[in-house]
Every structure is written in structure tokens, then in C-alpha cells.
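Every protein chain except one is present and positioned as in the full complex.
Showing chain A:
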Amino acid sequence: MKKKLGLILACSGLLLLGACQKSSSSDSNTVKIGVNLELSGKVSAYGNAELEGIKLATKEINKNGGINGKKIQLVSKDNKSDTAEAASVATSLATKDKVTAIIGPATSGSTKSATPAVTRAKVPMVTPSATDDSVTLTTAGKVQDYVFRTTFQDSFQGIILANFATNKLNAKKVAIIGDNSSDYAKGLTKAFKKQYKGDIVEEVNFSSGDTDFQAILTKLKSKSFDVIYLPGYYNEAGLIIKQAREMGITQPILGADGFGDTELVKLAGTDNVNDVYYTANFSTNVDATKVSKDFVTSFKKEYNKEPSGFNALAYDSVYLIKQAIEDAKSTDPVKVKEALTKVKDFEGVTGTMSVDKEHNPKKAAVVIQLTKGVESGATVVNP
């Protein structure tokens, strides 16, 4: 028994020594940035796309002399698309690896579960793609000190879409097809209604998983309206677009980033996807800023494919952290967090952004138009 205890003590001593050595060696000439992403599991497509963007940004920064002369050292860990795992990855990055900042997770649920860990350890976390409004807020409505994001929040998309409907589509009357079963869609509807000044002639609802929309669409068809606002994910949206177009409903259909998947076109049928618009963070057809073009070129060179919104947002997250570290002139996590709250007019590939008081980026969104299932236009819309 005693022997065993001694062995355990010796082992843990060695481990501690190892850990000490590791952190002392990295302090001098590298900046450690943690990556907490969904690299396997059900949303691994998001996580892996984001890792590509992060790696590209890191490579560029290191090639151009690093941050304040220090090279970035990425500590990348997989949270397996699991909310509990996301929390433990965040803890280990913050306390064991002692990173300056963390990028990720990709989804709202995982980001929320990682929040207590980073707050306790006082390490800022920048999520590239968690859009839920409550990600940066506590339940009491206070700001989460250590949580930031580079994507827009859901309610912001509602505002953008309301402006787009009024200014670009000249919509005086709108019909809403809402999804009453997801917080995402409910938030989008609420924000849209608050911003939109015209008439809302009809509001019908479905719930996620539905496949039959004939009844609500038949009801809608007899009404007069200019535009359909359809907050929801591509699964149902694809089917609604198909059934609506086949029924002869030809008005433009407006949605949020939940449309942004190729499956939408497959479900709707290429010929039915006309006059469909949705918000996105990024489009290769429009240069939001002057760095956007360079990003597309270097991304294509690196990975031999077109960059996606996830690639772009993650890429921006690295540069945003770089900016904050340079502003703070320190790699101390708390000082970097302070600097992050003060970032103004940061030029990212997804737009020029300033961090607002709720830690959301204030930036323009891109509204993408689909014709015959392919992107036929992209407009930058300001909030």
C-alpha cells in the first residue's frame, strides 16, 4: 500500500515538474491561443472548417513576425460536439495550458456550457459562430465578461432582414412563416417584427420536423403580400420553398443564415429556388473590406477550395485576438479581455467591426440572393 502511494506521489511530482517546464518555456517568445472546437461528432463540419481558418490566420501571422514579436502557438482540442466536453476542454485550456485566449466553440450550446469555466479562470473566449443572443449575456441580462463573438447574433439578423425587405425589396406587406419550436426562429421573428415598419398581413407557424406545409401555404396563398419572411433552418425551409413555388406562390422569400447549406437547394429542387434571399456573414462574391479579397486568394492557395463563412469567421477571430493583444501590449488574459471590449473599426474579412457593449460585433451583413439554386447576387446591408 505504502509503496503504491509513493509511486503515485512520485508520478504526480514528475507530472507537475513537466507542466512547470512546459509553461515556463512557452512564456518568453510565444503566445498560446487555445482552440476548443467540434472536430468530431455531429457538427464536426463546422469545427473543422473553423480550424482551417484558424490555421491559415496563424500561419500568416507567424510568417509576418507574429504578435508583438511573439509567434502564435495553437493548442487545439476536440470537444467532440458535446456540451459537457466543451466545458472540460475550456477548463483544461485555461488552467492547464494557460492560454491567453480561446477560440470556439462553434455552436451556441457548447459555448454556453464553456462559459462558466473561462469566467472562473478569467480567460477571454471568442466564438466564431455561436449566434444565440444569450451567448454573451447572463440569465439576468448582464454581459458575460469573458465571452465575445465574431458572428452576428440572431436578433441582429432580424433587423438586417427587416431593413432589406423595406429598402431593397420595397415590401409594404409581409407574411411570416414562423417556426414556433426553436429559440433561433422565435428570436428572429421577434427582432424582425420590432424593426419592420410595414404591414404584417399574416403569421403562420410550423414546428421543426414537419414535412407537410400545404395547409398553411394554401391559407397564405389567398392573402395579398409582397414578401415572405421565413426564419428557420434549411430542412424545413427547403420543403416550404418547394411546396410554395409549386403551389404558385411567387413572392420573394427571405430567411436568415439557417438557409446557408447546400441541402436547402436539394430539398427545394433547383428550379424552385428563385427570389430567395438570406443573410450570411461572408460571400466570396462581395468584398466586405479590402482584406477580404486577399483572404479568398490565400485560402484558395492553401486549401484549393472556396472559403465558407465558417472559415472566414474563424480567421477573423484569430486576427481579432491579435488586435487585442497588440492593444493591450500584453499576453495577460485579463488585459487582453479588457482590450477586446474596446476594439473599434477592426477590419476583418467578414466586415469592419466594432465590439459593442454586449460583446457583439457591430458590422454589416451580406444578403445573398439565390436564383435557380445558385448564388446570383450579394448585397452588403448595414444595420
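Convention: a residue touches a chain if its C-beta (ideal position, glycine included) is under 8 Å from a C-beta of that chain, and two chains touch if they have at least 3 such contacts; residues count from 1.
As a working rule, contacts and distances are computed from a predicted model.
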Name of the absent chain as recorded in UniProt (options "Hydrogenase formation protein HypD", "Branched-chain amino acid ABC transporter permease", "NADH-quinone oxidoreductase subunit H" or "Metallophosphoesterase"): "Branched-chain amino acid ABC transporter permease"
Candidates A:95, A:180 or A:354 - the one touching the absent chain: A:180
Which residue of A:239, A:253, A:296 or A:321 touches the chain not shown here: A:239
Contact partner of the left-out chain, one of A:64, A:222 or A:304: A:222
Hidden-chain contact residue, picked from the options A:137, A:201, A:247 or A:381: A:247
Chain A, residues in touch with the chain not shown (by the definition above): 180-181, 204-207, 209-212, 214-216, 218-219, 222, 235, 238-239, 242, 246-248, 263, 266-269
